[in-house]
Structure formats: structure tokens, C-alpha cells
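To start, the structure itself, in C-alpha cells.
Removed: one protein chain of the complex. Kept in place: all other protein chains.
Showing subunit A:
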Amino acid sequence: MADNSLAIAPVFSLGPLDITSTVVTSWVITAALALFGWLVSRRLQPDPGPLQTAIEGIVLAIEDAVTEVAPQYVSQLLPFVGSLWIFLVIANLVGLVPGFNSPTRDLSATAALASLVFLSTHWFGIRIRGFRGYLRHYLTPSPILLPFNLISEITRTVALAVRLFGNMMSLEMAALLILMVAGFLAPVPILMLHIIEALVQAYIFGMLALIYVAGGIQSQH
């Protein structure tokens, strides 16, 4: 996990599956979030303390964002979109911790998340509008646009994966190059830029995912 190179080497193998540092870090993040969520949910009080207030603020911010885009489907979309935002913020920032690499610097991870967004768009669209109703939106506003709609589905998913991967990988590469060229403390400004970029990329990915899913649900509304 403490590998400073950009290569994603398997840490160990589990049968036919190669377990890379990306997967291990994702497991750690998932375990940490699950433990944190479990601990927090046990200590929720009607009169909230500072930590609970912050947590409720985060959840309400996510809920408000979903409400602004798809006000009728908040309860269905909030877990998926909120998890994307929370996971990506932590996954983007975890690279700043010595010994950890951001899972989002791995195209396999960002492709997996983008694929989930692609599948979720169809899942929520078919679940809410029905199979025929959902497929009909590919023919709108004109059946002539069907090929373009199909291409758009693929390209935006690829763009979603590559955008996040490229930004996070380039940030780490720039920091590594500056460290190699200039010395120990020189990459600090780049690391500060890393924080902003990590938050911005997480927001962009989650918001685009929300818009795609909401678009699949509400294209005819």
C-alpha cells in the first residue's frame, strides 16, 4: 500500500482475483464508514451534539441536493448518490495519508463506479417508469436521435470514469514529480490543491451521477 509509484500492483491473490491496493483501500474505507455509521447511529440523540449536528448537516445537504434535482424520488436516490459523494470524498482524500493511495487513481475503480452509475440510471428508470416507458425515452424527442442517445449513454459513462481517474492520477503524478525534482516540502501546495480538487471531483462525479439517474427517471416529465 505504501507504494509511491503509479503502478497498481496486486497485493495478494484470492483465487482467480488479484487483490490490489485499490481494493484493499476501498475495503478499509468501507469498513471505516460502516463502523462509523454504526457507532453514530447508536448514539443519535433528539438533542444533537456537535458531531451529530455535523453528520445531520452532511445528510441534509445531500438530501437538499437530491431534492433540488429529483424532489419526488429523494428516498430512492439518496442512499446511492450520498454514498457516492461520501465514498469519493474519502477515497480522493485518502491519498494524502502516508501509506495510502487513492482508489480513484485506478481506472478500474472509477470505471466500476461509472458502470454503477450507468446501471443505476437504467435500474431506477425501469423501476420507476416501467420497462417500456423507460426505453421510450431513447426515442424522444425524435426516433432519429436513438443512435445518439445510445452513444451518449456510453460516452458519458466513459467520460465519468476517465475524468475522475485522470484528475486524481494527474494530481498524484504531479506531486510525485515535484517531490522527486524539488525535495521534501515542495509538493505541499500541490497537496493543498489536491484537497480542493478531490472535493470538486467528488462533487462533480456525484452530481453528474444524480443528473444522469434523475434524467433517466424524469426525461418525459
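We take it that a contact is a pair of C-beta atoms (placed from the backbone, for glycine too) under 8 Å apart; a residue touches a chain by one contact, two chains touch by 3 or more; residues count from 1.
Following the convention adopted for this analysis, contacts and distances are computed from a predicted model.
A single chain of the complex does not appear, and UniProt lists its protein name as "ATP synthase subunit b", one of "LVIVD repeat-containing protein", "ATP synthase subunit b", "ABC transporter permease subunit" or "Spore germination protein KB".
Considering the whole complex, the residue from A:V69, A:V94, A:L113 or A:I128 that touches the absent chain is A:L113.
Within the complete assembly, A:W27 is the residue of A:W27, A:F131 or A:F148 that touches the hidden chain.
Although one chain is not drawn, its touching partners on subunit A can still be listed: residues 8, 10, 16-20, 22-23, 26-27, 29-30, 33-34, 36-38, 40-41, 44-46, 48, 52, 55-56, 59-60, 63, 78-80, 82-83, 86-87, 103, 106-109, 111-113, 115-116.
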